[in-house]
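Working notes, structure below.
Just one protein chain is left out here, and the rest sit where they should.
Moving on to chain A:
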Amino acid sequence: MSKSSYERVLANPKFHELCSKRSSFGWTLSIAMLVVYYAFVAVIAFDPALLAKPLSSSGVTSVGIPVGLAVIIFAFVITGVYVRRANSEFDELNRQIVEESK
């Protein structure tokens, strides 16, 4: 990267907009994933009986099963949410920044 294009990018308000939007979005989703996962681990570690309870009085399926599956699905869905926004909104902004740096 040449010195001048580096400076042009830094001077472009869109660059700062991109960085702050993308990083706050990325961190928000990361924290959401960490909270969901470590909440799950914490329940297993400190109150396993909560997950062991059966869903209904007649069945054997425990609360833990849908909760566990939900964690897996949650992980997939939030990657989809991120990719959707990054590949449209962020990439468009990025394209403009690259264009304007030339």
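The rule we apply is simple: a contact is a pair of C-beta atoms (placed from the backbone, for glycine too) under 8 Å apart; a residue touches a chain by one contact, two chains touch by 3 or more; residues count from 1.
Definition applied: contacts and distances are computed from a predicted model.
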Answer for the undisplayed chain, UniProt naming, from "Amino acid/amide ABC transporter ATP-binding protein 2, HAAT family", "Phosphate transport system permease protein PstA", "Cation/acetate symporter ActP" or "Cytochrome c oxidase subunit 3", is "Cation/acetate symporter ActP"
Missing-chain contacts mapped onto chain A: 1, 5-6, 9-10, 15, 18-19, 22, 26-27, 29-30, 33-34, 37-38, 40-42, 44-46, 48-49, 51-52, 54, 59-62, 64-65, 68-69, 71-73, 75-76, 78-80, 82-83, 86-87, 91, 94, 97-98, 101
